[in-house]
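For reference, the structure is listed below as structure tokens.
One chain of protein is taken out of this complex; the other chains stay put.
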Amino acid sequence: MKFCLKIAQETVDVDVSSLDGKQDTEFTIGEEIYHVRYKAISDSCLHLVVDEKSTEVFVVRGEQEKHIFINGQTFSVQDDDQFPSRPARRRGIEQAPGDVTPPMPSVVVRIMVKEGDLVKQGQGLIVVTAMKMETTLKAPNNGRVIKINTTVDAKVAPGDILVEIEKEEKSQ
Amino acid sequence: MKFCLKIAQETVDVDVSSLDGKQDTEFTIGEEIYHVRYKAISDSCLHLVVDEKSTEVFVVRGEQEKHIFINGQTFSVQDDDQFPSRPARRRGIEQAPGDVTPPMPSVVVRIMVKEGDLVKQGQGLIVVTAMKMETTLKAPNNGRVIKINTTVDAKVAPGDILVEIEKEEKSQ
Amino acid sequence: MFKKILIANRGEIAVRVMRTCREMDIQTVAVYSEVDAAAAHVLEADEAVLLGESEPSKSYLNIDRIIDTAEKTGADAIHPGYGFLAENPDFAENCESSGINFIGPPSHVIRDLGNKTLARTIMEKAGVPVIPGMLKATTDTALLCQEAEEMGYPVLVKAVSGGGGKGMRVVSAREEMEEACLSAMNEAKKAFGDGSLYLEKCLESPRHVEFQILADRQGNAVHLFERECSIQRRHQKIIEETPSPAMNPSLRKAMGDAAVSAVLASGYVNAGTVEFLLDRSGRFYFLEVNTRLQVEHPITEMTTGIDLVRQQLEIAAGTPLPFKQQDITRRGHAIECRIYAEDPEAGFFPSPGLVLFHQEPSGPGIRNDCGIYSGFEVPMEYDPILSKLVVTAGTREAARMRMIRALESYVILGIRTTIPFLIDVLKSPEFAKGDTYTDFIERHFDNWSQNMEASNLARIAYIVDELTASTKPSAGLKERGCPTPWETLGEWRM
Partner (left out) sequence: MFKKILIANRGEIAVRVMRTCREMDIQTVAVYSEVDAAAAHVLEADEAVLLGESEPSKSYLNIDRIIDTAEKTGADAIHPGYGFLAENPDFAENCESSGINFIGPPSHVIRDLGNKTLARTIMEKAGVPVIPGMLKATTDTALLCQEAEEMGYPVLVKAVSGGGGKGMRVVSAREEMEEACLSAMNEAKKAFGDGSLYLEKCLESPRHVEFQILADRQGNAVHLFERECSIQRRHQKIIEETPSPAMNPSLRKAMGDAAVSAVLASGYVNAGTVEFLLDRSGRFYFLEVNTRLQVEHPITEMTTGIDLVRQQLEIAAGTPLPFKQQDITRRGHAIECRIYAEDPEAGFFPSPGLVLFHQEPSGPGIRNDCGIYSGFEVPMEYDPILSKLVVTAGTREAARMRMIRALESYVILGIRTTIPFLIDVLKSPEFAKGDTYTDFIERHFDNWSQNMEASNLARIAYIVDELTASTKPSAGLKERGCPTPWETLGEWRM
């Protein structure tokens, strides 16, 4: 069986085969081959023996990925077969250029522009707050504000497009 | 709504009515009336506010009952509507007279009688062991052993009828 | 002793206070905001009362509503925890005038010590060394610039009613001074309603060393040794330990005496903390007094064996301190790590949201003061602190190794936390050596990102989770003889 798994933007092919039709398996990841035995301990806990090294790992399913805990580290692992791509809702890394979305669930504190304004790349547009920390959302490029989709005191989440900016040739 | 709930052999009627169609309720148990607000915290945890006293309780479903934890005490609560009566498998309190069943999951160590034997009430029939502790199962009444359903080293559980004894008039 | 105490706080600190109350047979009243209806402190209390909307000003900062709740529930005392109203003199005064025991110092002491320049004056009079700086605050930018010039850069611009790094700026050159003053003034005005600023000389990478003190109503005061809290981010402590690796017996004696003098000079009653900066030559300077239970109080509890909340309640009830300075001993080493809902790979952005899975570390010498559980939705309205993981062991090195083990087995999934970052800090040679200064994080961990060594293991775990999905309890009671995942998944994964 083949899986194609993404961690932190890096997608890697994984090939799995069972050595005994059961829990004795071989994983091929890139050049590396791992011999793995496994056992499900509970809904969220797995016991893996990888090349004779025993590890307890925890796995839970999120909206578009699985969250995996290994010895104090956490990983978000995505499988495009399982979680078809949806509008990106995380960290704003993948939103359309010109769209401004908050990096975290937060509340709008101030809106510093209005529709029709010309803005410069890096100019502050909206200030949001969460957990007593304020963050200024900045213009991703020079352009004109064509739409503001929020108001002061609104609760907003990653993926919500708060401001749309149209690139304008003349402003460059 | 009416429930009919059994704890430790005592069955009591409980009447519940919602005061607001939601979580504000009134429970009538015997003479007592309780005002209850509630909230589910997780699959196994409930927050109850009974007559303004706040309590965190834990509830899980067993085979024939729910196990309920309240401040260090545990209760097994049965509802015959939910768990239709099955052959009793707990503590042997309810088995048919003359049937001998172990009080716990255990292993048969010794069988001290054979089919056809006449036994006296209280006579040792079978020794079982669990967790390094041996327990002798005794005859519930005078009678004749009509059937032995187990062997030495067999794993047995409450509800398994290990020995059947027929009451015999003449042996009394 | 009190019969019933209202805890005017939330999360881990409210839970921690309630635990001591229960051990003293004192009833507890939780207060909560709408978003906190299922919060840990609500579940822990004997009674719980809704204060109002989630916004702090409508709930945990709503003085009238809280005092009203105390009166209605018959609470005879209020414990403020830390943060929120803990250092608000108006709140303490309101309690006093309502006949409710405020578990903390008298309101006038909170007021005096909350004014940073007045506090400096009190300390100077008592012979406690203070950092060279202004004794009067001002909103006059020109005056501030002139003072900075005389003092010599770098200087620290501080709000007179500041706290938590708000209204504070380090200014290293003349040309940045005016703008820094204006923005600090703005921030302070917004946060504390008072934009007045003053200056302090800026020490070069000092250590933050503070002393826990206890003072009773009879005029007795003791210290419970120091805590070092140099590992900070944006003036927020993230790792604390005791003893301080920088301490020696004579310095400890000098600083402890200064802390007790500070307390006596200000008329202090109850538990408090005297904060100092310690420079590389071993000179120390008064920084401020925190007039409340400190976030990091558990490391003092674990090394001295004294329950600080119990002492707070006893003092508030009028009991004299049960020990003198020479009776207080300390044993071993303790470290605390604050577990925040923040993404350490993304500039420590807050990371509120649903905790999908939570499993605490356990074992000898581990304590976790915690405000979350599996299924809890961490609200965005409050501080990002989730829990405080504390360990104690015989030596600093044993405590460090124990903390690493504890962090490595602390499972929180669903939201981002600082755990992987903390592990790397604990493992760093600089921390192991005790080279801990307030610039530690920016110097050694400026652009941290998580080690990806285990990423193939994570991929394996992902797939094993698929392979075992049908065998798990949540899959329900399946018929026996169901096909293996190799049969069911194999078809479409070629």
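As written, the chains take the letters A, B and C, and residue 1 is the first residue of each chain.
In this section, contacts are C-beta pairs under 8 Å (C-beta built on N, C-alpha and C of every residue); 3 or more make two chains touch, one makes a residue touch a chain.
Only a predicted model underlies this, so the values are computations on that prediction, with no experimental measurement involved.
The chain we do not see here touches A, B, C in the full complex.
Set against the missing chain, the residues C:10, C:208, C:338 or C:367 yield one that touches it, C:367.
Residue-wise, the contact with the chain that is not shown comes from C:23, picked out of C:23, C:90, C:149 or C:439. Although one chain is not displayed, its contacts with chain A can still be listed: residues 39, 41-42, 47, 49, 52-54, 56.
Across the interface with the omitted chain, chain C contributes residues 15-16, 19-20, 22-25, 298, 301, 305-307, 310, 329, 331-332, 360, 362-370, 375, 392-394, 398, 401-402, 405, 473-474. Interface residues of chain B with the unshown chain, by the touch rule above, are 1-3, 5, 7-8, 10, 12, 14, 16, 18, 21-22, 25, 27, 29, 32, 34, 36, 38-40, 42-44, 46, 48, 50, 55, 57-62, 66-75, 77, 79, 81, 91, 103-107, 130-133, 135, 155.
We take it that only the chains that are shown with their structure count from here on.
Centre to centre, using the average C-alpha position, chain A and chain C are separated by 30 Å.
In chain C, no residue reaches two or more other chains under the touch definition. Of all residues in chain B, none touches two or more other chains.
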